[in-house]
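Left out: one protein chain. Kept in place: all the others.
Take a look at chain A:
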């Protein structure tokens, strides 16, 4: 049996907003569409920025990449704000369970002191890399006019802040929430020879002006080597050396990276496929940054899972870049 509630049905006079209908036709639109397309100001700006007299507000020439329509870049996850926070709330719930479990059983506090020092030296300093990624993505979000592209980057910026906070909490678990572990770890970031190429790389990224160059180097190239190295290879190495519990605390990062590949791949495919000129420019940026990132990660690889592991990852990145028509030195590795 089914029951049927009578409702007063009303015929709408239109299905969606005009700017959505012009792209997709006048039919019921998704929440993602109504939240993401053509919301930003596009023309008739009143004043030029005091901080950049070369460009206007929402100026598409803030990158040298040219797109007929930046809205060709979309999010395969269809994240608008509500969908984004809903998804992350679930992820953080799982992370909270793991952190709670570790905390309750003092799993990190019971690790041998040498292992604690290793974690503070080799894993926790990545919180500073995350803050750099946070800043870079916030810049991109502020520079990109098209909302489909821009929102990807503000979500990414906030994610990186969150990941930096998870890494910091690992140190707080080791030091009994005194902050001493974080101080020690920051000392490695500032002075330990192992981190200096990486710190230089991050600082170099912070002065990059072209926002597409920045998203490429940060979200595709740097993450493309760093995340698999740290959260797969180093994670495995830590497990083999008696710190397998740490894996629980970095599960968020593994899930997150896997998910982020969906939009970075989609974005790269569209932008590289747009024109030969785009492809050539992307290639020049890959040529410039990929070797620098590889070199910056080498000391961490040497101290942990070995350079071979990094080379494996480099080859994987090369294969991924090949799909966009790009080449990197990883092919020969």
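In this text, a contact is a pair of C-beta atoms (placed from the backbone, for glycine too) under 8 Å apart; a residue touches a chain by one contact, two chains touch by 3 or more; residues count from 1.
By our rule, contacts and distances are computed from a predicted model.
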Considering the UniProt annotation of the chain absent from this complex, which name among "Peptide ABC transporter substrate-binding protein", "Diguanylate cyclase", "Phenol 2-monooxygenase P3 subunit" or "ATP synthase epsilon chain" applies? "Phenol 2-monooxygenase P3 subunit"
Go through chain A and note every residue touching the omitted chain. 7-8, 10, 12-19, 29, 31, 34-36, 38-51, 57-58, 80-82, 85-86, 88-89, 91-93, 95-96, 109, 113, 116, 127-128, 130-131, 134-135, 138-139, 141-143, 147, 150-151, 154-155, 157-159, 161-162, 164-166, 168-169, 172, 174-182, 186, 189-190, 199-200, 203-204, 206-207
